[in-house]
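My questions will all concern the structure given below.
As you look at this complex, bear in mind that one protein chain is not there, while each of the others sits in place.
As written, the chains take the letters A, B and C, and residue 1 is the first residue of each chain.
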Amino acid sequence: MDFSLTSELRELQDRTQSFIRDTIIPYERDPRRTAHGPDDALRHELIAHARAAGLLSPHVSRDMGGLDLTHLGRAVVFEAAGYSMLGPVAMNCAAPDEGNMHLMERIATPEQKERWLRHLAAGETRSCFCMTEPHPGAGADPSLLMTTAVKSGDEFIINGRKWLITGAEGAAFAIIMARTVVDGQDVGATMFLCDLPMPGFRCVRSLDTLDSSFTGGHGEIVLEDLRVPATDVLGSIGEGFRNAQVRLVPARLTHCMRWLGAARRAHDIALEHSRRRHAFGSPIISHEGVGFMLADNAIDMHTAQLAIRHAAWLLDQGERADLESSMTKVYVSEAVWRIVDRCVQVLGGLGITRDTEVERIFRDVRAFRIYDGPSEVHRWSIARKLGRVRT
Amino acid sequence: MDFSLTSELRELQDRTQSFIRDTIIPYERDPRRTAHGPDDALRHELIAHARAAGLLSPHVSRDMGGLDLTHLGRAVVFEAAGYSMLGPVAMNCAAPDEGNMHLMERIATPEQKERWLRHLAAGETRSCFCMTEPHPGAGADPSLLMTTAVKSGDEFIINGRKWLITGAEGAAFAIIMARTVVDGQDVGATMFLCDLPMPGFRCVRSLDTLDSSFTGGHGEIVLEDLRVPATDVLGSIGEGFRNAQVRLVPARLTHCMRWLGAARRAHDIALEHSRRRHAFGSPIISHEGVGFMLADNAIDMHTAQLAIRHAAWLLDQGERADLESSMTKVYVSEAVWRIVDRCVQVLGGLGITRDTEVERIFRDVRAFRIYDGPSEVHRWSIARKLGRVRT
Amino acid sequence: MDFSLTSELRELQDRTQSFIRDTIIPYERDPRRTAHGPDDALRHELIAHARAAGLLSPHVSRDMGGLDLTHLGRAVVFEAAGYSMLGPVAMNCAAPDEGNMHLMERIATPEQKERWLRHLAAGETRSCFCMTEPHPGAGADPSLLMTTAVKSGDEFIINGRKWLITGAEGAAFAIIMARTVVDGQDVGATMFLCDLPMPGFRCVRSLDTLDSSFTGGHGEIVLEDLRVPATDVLGSIGEGFRNAQVRLVPARLTHCMRWLGAARRAHDIALEHSRRRHAFGSPIISHEGVGFMLADNAIDMHTAQLAIRHAAWLLDQGERADLESSMTKVYVSEAVWRIVDRCVQVLGGLGITRDTEVERIFRDVRAFRIYDGPSEVHRWSIARKLGRVRT
Partner (left out) sequence: MDFSLTSELRELQDRTQSFIRDTIIPYERDPRRTAHGPDDALRHELIAHARAAGLLSPHVSRDMGGLDLTHLGRAVVFEAAGYSMLGPVAMNCAAPDEGNMHLMERIATPEQKERWLRHLAAGETRSCFCMTEPHPGAGADPSLLMTTAVKSGDEFIINGRKWLITGAEGAAFAIIMARTVVDGQDVGATMFLCDLPMPGFRCVRSLDTLDSSFTGGHGEIVLEDLRVPATDVLGSIGEGFRNAQVRLVPARLTHCMRWLGAARRAHDIALEHSRRRHAFGSPIISHEGVGFMLADNAIDMHTAQLAIRHAAWLLDQGERADLESSMTKVYVSEAVWRIVDRCVQVLGGLGITRDTEVERIFRDVRAFRIYDGPSEVHRWSIARKLGRVRT
């Protein structure tokens, strides 16, 4: 075993940390941050900085303009990027684009890559992933998928409703999951690529949400006789769920990486406050009620980082790491939540104001215990694996 | 022992519940709800409804237009009011006005009551309580109070800075806590009444905060040579902290009451969702991962209600109930938080959208573990009492 | 509402507290305490003290020699008795005898009462309740009951295996639950009374267990052609489960009462230690890491007591209190556990030695989260009720 990072990776980590601290954090007070992430102008300005710093899209291949990072490399760099909520946007490694790039590099055709991925990887465009549906459709249980794509000649005609679609507003294209019907037969779920805007794809509203850092917010989409040519199927027909796994496991981990960075930021803000702020005769960190919270933060960050890096390393070894990524997702999403909640508490009244970045992190991170599988679904899935496998 | 409510109180509880359900909840979608509570027009409209229903200011004396409720009566009625975040506003029993009325009824002079309290109790005006100061001033540790009131002839000249002052924007008067200097001597803290607007009292900004339901938001105030006549001292000179206790203990409990109502609302929304929403073949409430959360909510609401009613009853017996109100504040603020957090989790993606009232309750209630004494300060105070008293 | 106790009940509480403190606690160092509770000689000596003090069997009717306490009265007195692990034994209100007396007072025939209950209530004899079976029989799920009672003439012939039968060793009689077969038909579960010792009822071993305070320990029983006359059916044939409810709900609560007393004892020991023991320059209670644990104990004891008294009061009003007793059982069993665990931690190394009574309480109370329905079964049952009832 070896817990050290290569010198290349350490150098990249340092460089990312400096970039975030010196170039990105100053933007956090920029009024162009909206309730739905940075606006277009700010986004492009941030991306230009990352491009200049050689830090754009670090997860994609060099051919596509990235740094071709391994999963472990992402664990290190995305955590550093996440130290500012604007970092992943700047470095073009925020959700859902990052996961979409990962997916497309693996299963898109060369033509699809040139047409969609290249611009996405360059930070010129944004994308969205249209999977979740409003009640009673697909959510934590994807088998409830109700959107249909019916083959009609060389096209598919898609109808349905999607919901909580991150980044839909302003996306240049969508990946749409639909139950597919060919010759009157349900042949399973399929993913489709679709340029936006497009008749038949209507973003009927942008949801008001607790979080506020996802570019483009979360939209509700009506799909009405949306026509997609058969050539724009992503992967194979009927293989939608299987292919989604290619995206799902790593996407789950990259969320963990970025959020761990955000939690570390919150912790540093709370820690700094706890050293400066006096009450009852001494800095509040010297009161155990406060100090213990910060100690627990340190423990949570430490164990979360180990779990993330381990799971990333497993993926790099070619393992599926289903169980480990589920365990890591549950553990990190809950650890990050505990950390940020403690930071609010340490900051006291200041913690619930927007005067520090903690308030925003707090609002944004709550959803992580829900998306990419709620804790309950992962625990159920872990238990099912335990029930089956003989130890 | 008798855990039953009198028939009068049950009738009032029923009436309040109907009023909230039929008259107030429909306003929750009113666009006049802002990030800083209902706007003035909406507030007055809501108050008119409560007045018509005979439910205005139930905690003040009949002479002042209220229902003269005991503390136990408040426990029942405020919980019912809190079932909508607009309920306490409508019934004029929201913080900080409710606590200010309670305080003034007990320690204001007859002239002060006519001049300030009567209009406040009638819901015509709003007020604010200026105690908390920005770092390094008074917060969880009130002894750090830095604002000064210097006696000069028949006046006091007040200078300082206040922060997180709920309802300051738009208040018709303020109660201001200041360290008092008479003849060059620090004679302790004093509370002052002061009409608003007033030169020398400047609301320099309205803070952006996690919560969004307090009317007038939370302001930052600069006090610059604010002149207050000696007749406008509330209570006695130098008795500010002692008199603040008159407000503090019951105010702590009324927060518990209202928030318990809000938690119950969140629970009912989550429960209803859990019965309707299906996943993996059955309503999600039938999955233990969800059902157990709702069961824990039921337990938390039950024990929280018992603790609140017990502490209120103690106050009605003339007890100071210092220990019990501290224990209740810690317990209820944390129980309510657990409940609402679980509701978000049960609702899944829906829980982080503003499509249900749960998102707003979630944001608003977080601060309750901080204000009126953070959990840590109460635990410290409880431990100190345990350390002293021989069992 | 009225949270005060009647003066009669307060007097009885005082008297019980003095009795426990002055008469019973000194016996805690008696070598006749075994790994399976006090031995026979000690038990009779303790009972003689309670009889002399007029505190024997306070829950049974005056006709049977008790104090005819209401459920609320039991809540107060049993908590005081539980302050020593020997208290309920002395006062003849320990499990399982206390629950058996309660059951028999309600459903036994006058003849059965004279024959069995009178001696039991007088503390002359002990009894056991034979319900639980070893895997794969009845446990948390009683429907798995495998023991059978087959009608044969005027007798029932019982065969089966029982397990974890508290107090079996040395009991003068047993109540046995068995699936009943009459004329080849399964007519449901029935309870039978049976003198001990008796051929066909063999205690094959006494289990080694974590706990050590139940008189007679926990036995494993083989029932082999045990013959019980039809006159010794307790209640009616086929009504075993229904009648068991008569015992179950109150028995669940009386466990809560006694264990709360034990938790209070552990807390007082830890509190006293925390005032005397110095570390890092001051009494350890003044370190928040310790003080907060004691504060949380105070909160847990307070809320647990309220929940117990409320549920007891409901029973006194003639309510079934199914939901409330389930909530109370889960809450109290877990609160008591937290309390005692914290006490061990506060005591440090001392906490894991038998030098204080805390070690024994710790071992004994763990099982309470399991018996009378594990927390998981109660949460499931509460959720099911929530799922059904429209709010």
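To be clear about the criterion, a contact is a pair of C-beta atoms (placed from the backbone, for glycine too) under 8 Å apart; a residue touches a chain by one contact, two chains touch by 3 or more.
Quick caveat, the model's predicted, so the values are computed rather than measured.
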Considering the whole complex, which of A:50, A:64, A:330 or A:358 touches the chain not shown? A:330
Options C:242, C:278 or C:320, residue touching the unrepresented chain: C:278
So which bits of subunit B touch the chain we can't see? 287-289, 292
Where the unshown chain meets subunit A, residue by residue: 1-5, 72, 268, 271-272, 274-275, 283, 285-286, 288, 290-292, 294-296, 298-299, 302-303, 306-307, 309-310, 313-314, 323-324, 327, 330-331, 376, 378-380, 382-384, 386-387, 391
Contacts of subunit C with the absent chain, listed as residue ranges: 132, 135-136, 139-141, 144, 163-164, 207-211, 218, 276-280, 287, 289-290, 344-345, 348-355, 359, 362-363, 366-367, 369-371, 374-377, 379-380
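The rule we apply is simple: only the chains that are shown with their structure count from here on.
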By the document's touch definition, which label belongs to this structure's chain graph: line, ring, star, complete, or other? complete
Same or different interface residues for subunit A and subunit B, judged by whether over half of the residue numbers are used by both? same
For subunit A superposed on subunit C via Cα atoms, how large is the rotation, as a multiple of 5°? 180
For subunit B paired with subunit C, centre-to-centre distance based on mean C-alpha positions, whole Å: 43
Just the number, please: Cα centre separation of subunit A and subunit C in whole Å. 52
Please work out the Cα centroid separation of subunit A and subunit B, and write it as a whole number of Å. 38
For subunit A, residues contacting two or more additional chains: 287, 289
